[in-house]
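Below is one structure. I have some questions about it.
Every protein chain except one is present and positioned as in the full complex.
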Amino acid sequence: MITFQRVFKRYPNGREALAEVSFDLASGEMAFLTGHSGAGKSTVLKLIALLERPTRGQVIVNNRNTASVGSGAIPAFRRQVGMVFQDHKLLADRPIYDNVALPLVIAGVTRRELDKRVRAALDQVGLLGKETSFPLELSAGEQQRVGIARAVISKPPVLIADEPTGNLDPDLALEVMNLFKRLNDVGVTVMVATHDVHLIDRFGVRRIHIEHGQLAGFPPDVAA
Amino acid sequence: MITFQRVFKRYPNGREALAEVSFDLASGEMAFLTGHSGAGKSTVLKLIALLERPTRGQVIVNNRNTASVGSGAIPAFRRQVGMVFQDHKLLADRPIYDNVALPLVIAGVTRRELDKRVRAALDQVGLLGKETSFPLELSAGEQQRVGIARAVISKPPVLIADEPTGNLDPDLALEVMNLFKRLNDVGVTVMVATHDVHLIDRFGVRRIHIEHGQLAGFPPDVAA
Amino acid sequence: MSRPNPAKVAYASGRRSPLAALSTWVERHVQSLVSSLGKLVRQPFASALTIGVIGLGLALPACLHLVVVNASAVTAGIEKTVQLSVYLKQPMTAEQARKVRQGIDARDDVLDAQLVTPAEGLKEFEEMSGFGEALKALDDNPLPYAITIRPAPLFDSPEAIESLSDELETLPEVEIVQVDTEWVRRLDAILGALEQVVLLAAGLLGLGVVVIVGNTIRLDINGRREEIEVIKLVGGSNAFVRRPFLYSGTWYGLGGGLLAWILVSAAVGFLAGPIEKVASLYASSFRLQGLDPDGILALVAGGALLGWVGSWVTATYHLRRIEPRA
Partner (left out) sequence: MSRPNPAKVAYASGRRSPLAALSTWVERHVQSLVSSLGKLVRQPFASALTIGVIGLGLALPACLHLVVVNASAVTAGIEKTVQLSVYLKQPMTAEQARKVRQGIDARDDVLDAQLVTPAEGLKEFEEMSGFGEALKALDDNPLPYAITIRPAPLFDSPEAIESLSDELETLPEVEIVQVDTEWVRRLDAILGALEQVVLLAAGLLGLGVVVIVGNTIRLDINGRREEIEVIKLVGGSNAFVRRPFLYSGTWYGLGGGLLAWILVSAAVGFLAGPIEKVASLYASSFRLQGLDPDGILALVAGGALLGWVGSWVTATYHLRRIEPRA
């Protein structure tokens, strides 16, 4: 579902974020993406969502080589990839309901179905009843969960998340990871970048570790 | 240095974030602020920085009752309080140098001194050499450290940080906490809101725990 | 990717029928239309500023246009065609004078030539000068034969008239040639120049409206940069992001057009009194002319169109450049 073939990424300012990364994530598989700060985790996810393009090498997502996706086709491509961001990326001037509904509005879903699905998604992240609140009226953890609801509402075959639990307390972090696992169980391919070594240990899923822009073996855990 | 006296906070939307919180943090003391997501940690820090005002009760910072600080005096007041934010709050269209220098520019420091201090602050967080980069060209952890450099550059007597390690890998998180500890050692009053139970255990500093808007005893650790 | 997962197949469901797609499309547009209007109404001050600027920009050429229209109406009441008076030498017989008239009348550049006998001339002079009875006392009519000439339509430019006048003066029977209604021509020249100014101003200000709307939309886009990035991040196309801006721009233009109409009507109402009073002193039945229905339509529809054009150009240009940074 997600295949990296000898991907090299240099940013316009000359910084080389990925040296040569190759991996393959099968359809319905789940993986943690780990590595120190600045290792290149977010870069990998940006390449999958076509927020950046590789300098060299191939990135194949959902059977499509991203190199073949022209700029006009990017929106349709992105609708196949659910994303959860470190900084939530919510619309501050729209209520939670509208934020979560956004992908469906873009896809042109009818009002009735939209309403049903928004409620279901908010229920899944435990935020039913907050529809009319605005993002800034929520705590950081609550905002994070709104972002997750938005990422899954259009039922994308691929879901990527960049440190989705960084702002959550341990209980909530566990809950969110369980949510990702449940989605994975119904066939969604999931990739989660995280620092949370304790969570990684708890879930017996595949781990892709990056160090200085290259795949590497796992380091010894730093945990207490 | 920071005193809360029976503080009650209700947000305009009717949500009661703090029920009745009282504590006292002496000058030069350091404390962790903990609690589950939505407990009211950020609300406490917002009250200290006068980003919000208490509905009832007194908040006294740096010997001043915040109730006596008129809106015209808020800027001067805030210059006495260094803040590190969960979402960095950097200026995306200005290089790192300008971001870090901002508090000094506001304070009207001369060019020469400014230059010296910006370099010193960047050095402290290990980002010397990135002066001309823009925030979005940095990884999340690097941005977080830029925010810390900006918070400490004007040498404020009080430093508050809202989950400053949420986006950092464990090594870096430890390093950042050590930086806060060092600042505390030279007399800065430090208050850090965090979820990171492992760090809390490592540092033998005071812990203020909030549960449902009230001070509470510490919960058992969730860690692995 | 390999083995089909039954759960997954159910999960990625949902083709829609063409009819449902159409109804969704209509629904979307109606919603954009209403919500963009709602947004303007919710920021009354800001919208008023933009609409005010556009309204002024549209009102100005409209006002100038009315100035020209009305000034033309004033001068229209006056005989506008230039006329030449040819006074013949004395003494001259009626027969000779008629011949001269025929000669002039035959010219290509003359529409018609009319002979004025001394008797007719005297009568006209009496009426014109107001000397009335005084002249009746004259024993003898001292006036010469005269011929009044209207130049042919294609030869009424000042240059043509000058050469006509010069040529006539060389005739042996002609004493002197006079070109009349000089001041009307002078006024006409001013009006002509003014009309050029109006055209120039209308062009510039039409461009100005596009620019104003474009600028507003550009800054609006800038102000909603984050929102746009987020929408693009979750898969919104350029067209999707642009739609509300097009509606806003059109509303701005429409509002500006309506405001311009109000401004022009107010200006006409404000000036009608004094101007008509002045006119009435000269027994002129002049009435200040306002915008006719066509003009109003042009103003309002033109405003909306310019608004749409301005927002389309700007939104298309600027939205392409906003790419999500994550």
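In this document, chain identifiers A, B and C correspond to the written order of the chains, with residue numbering beginning at 1 in each.
Keep this in mind: a residue touches a chain if its C-beta (ideal position, glycine included) is under 8 Å from a C-beta of that chain, and two chains touch if they have at least 3 such contacts.
On a predicted model such as this, the values are computed, not experimentally measured, just so you know.
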Neighbours of the unshown chain, displayed set only, are B, C
Of the candidates C:33, C:67 or C:152, the residue in contact with the absent chain is C:67
Contact with the hidden chain, among B:19, B:69, B:102 or B:216, goes to B:102
Across C:175, C:229 or C:323, the one contacting the chain not displayed is C:175
Subunit B residues touching the chain left out here are 1, 26-28, 42, 46, 49, 51, 63, 75-79, 83, 85, 89-93, 102-103, 105-111, 150, 155, 157, 162, 185-188
Touch rule applied to subunit C and the missing chain gives residues 46, 49-50, 52-53, 56-57, 59-60, 63-64, 67, 71, 74, 87, 90, 130-135, 137-140, 142-144, 158-159, 162, 175-176, 178, 182-187, 189-190, 192-194, 196-197, 200-201, 204-205, 208, 211-212, 214-216, 218-220, 222-223, 225-226, 263, 267, 270-271, 274-275, 278-279, 281-282
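Everything below uses one rule, namely that only the chains that are shown with their structure count from here on.
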Contact graph of the chains (line, ring, star, complete, other): line
So, in whole Å, the Cα centroid of subunit B is separated from that of subunit C by 64
Here the gap between subunit A and subunit C, centre to centre from mean Cα coordinates and rounded to Å, is 59
Between subunit A and subunit B, the Cα-mean centres are separated in Å by 28
Note: subunit C residues in touch with at least two other chains are 325
Residues in subunit A with touches to at least two other chains are numbered 42, 162
